[in-house]
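Here is chain A:
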Amino acid sequence: MEYAFFLIFAAVALIAAAMVILSRNPVRAVLFLILCFFATAATWLMLNAEFLAITLVLVYVGAVMVLFLFVVMMLDIDFAILRAKLTRWSPIGLALAIAVFALIAEIIEKDQIAFGQHGDELSKIAETGNAAKLGEIVFTNYLLQFELAGILLLVAIIAAIVLIYRGPRSRKLQSIPKQIAADPKTRVHLVSGD
Partner candidate 1 sequence: MGKANLILMLPEIFLACMALLVLMVGVFWEHKLRYITYRLSIFTVFVTGIFAIGTYSESMQAVINNSYLMDNFSAILKFILCILMLCIFLYSKVYIDIRKFLHAEFFALSLFSLLGMMVLTSAADFLTMFLGLELFVLPLYATIVMVKHQGRYAEAAIKYFIIGSLGAGLLLYGISLVYGATGSFDFSAVSGVQDLQHILQLGMILILLGIALEFGAVPFHMWLPDVYEGSATAVTMLIGTLPKIAIFAIAYRVLSLAFGDVALYWQQVILILGLLSVIIGNIAAIAQYNIKRMLAYSTIGHVGFILLGIAVAPQQGYLAPLFYTIIYAFMALAAFALIMRLTAQGFEAENIEDFRGLNRHAPWLAFLMLLTMFALAGVPPLVGFYAKFLILQNMVANGLSWAAILALIFAVIGTFYYLRVVKVMYFEEPSAHPHAVAVANMSFVGRSIVFINALALLALGVIPGLIVDICLKAFR
Partner candidate 2 sequence: MNYSLPLLSIIIWLPVFSGGMIILATKLQGLSIALRYLAIIVELLTLMILSYVVWQFHGDMWQMQFAEHYKWLPNLGIEYALGVDGFSLPLAFLTAFMTLLVLIIAPTQVAPKDINPFYAIFLIMQGLMTGVFFATDAILFYVFFEAMMIPMFILIGLWGGENRVYATFKFILYTFIGSLFLLVALLYLHFVAINAGYTGVQTFAIDTLQHLTLSTTEQKYLFWAMLFAFAVKVPMWPVHTWLPDAHTEAPTGGSVILAAITLKIGGYGMLRFLLPMVPEACAAFATTIIVLSLIAIVYIGLVAIVQNDMKKLIAYSSIAHMGFVTLGIFAIFQIHSATNTAGMGIDGAMIQMISHGFISGGLFLCVGVLYSRLHTRKISDYGGVANTMPVFAAFFMLFALANVGLPGTSGFVGEFLIILTSFKASAWYTFFAAILFVLGVAYTLLMYKRVMYGAVTKNSIATLTDLGSAEKLAFVLLTIAILILGIWPNPLLQLMRGTSDHLVLQVLGSN
């Protein structure tokens, strides 16, 4: 049962992911990505990562993806130009992607890895709520890293501001001398009738 769910969600996630890179419309791509995240979050739930799954949905889908969507829409993009067509090189790219995957899968498969080889601690933790446990670790063992992550976010904020901010826009104040000095000849353009 769980396996079937996994298969369904995995399939959805993968198809969505594929559509992200294949879709011709960026808005759709973002939406597919959101779908992909949702589906993946579902699989995470099956892996006893409830808190993370929720976070993924909340933070990613709720914030990051919306940001994406926002940017896509805000930028006045001529989608016609961006309509990606599969070029003649695409098969090679596809082959490469498949090859990379096959290789990774082949390597991983050799190790005969399976759940349960080291017990199932997480299920037990999940019963008490893994958010608490996670918080415990993050604020003790990984305090330093937590601080760093904080700085990282600060940096991201600064960076984003620095990148987008175009300096103080001059306020539109009335300039009396300018108005007085204005010459009608420069202001009025006579357009010939024909």
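Simple rule for what comes next: a contact is a pair of C-beta atoms (placed from the backbone, for glycine too) under 8 Å apart; a residue touches a chain by one contact, two chains touch by 3 or more; residues count from 1.
Selection criteria: all candidates are chains of the complex that A comes from, given by their letters.
Since we're looking at a predicted model, the values are computed, not measured.
Of 1 or 2, just one candidate touches chain A in this complex, namely 1. Within the complex, the chain A residues that touch candidate 1 are 104, 107-108, 110-111, 113, 118, 141-145, 147-149, 151-152, 154-156, 158-159, 161-163.
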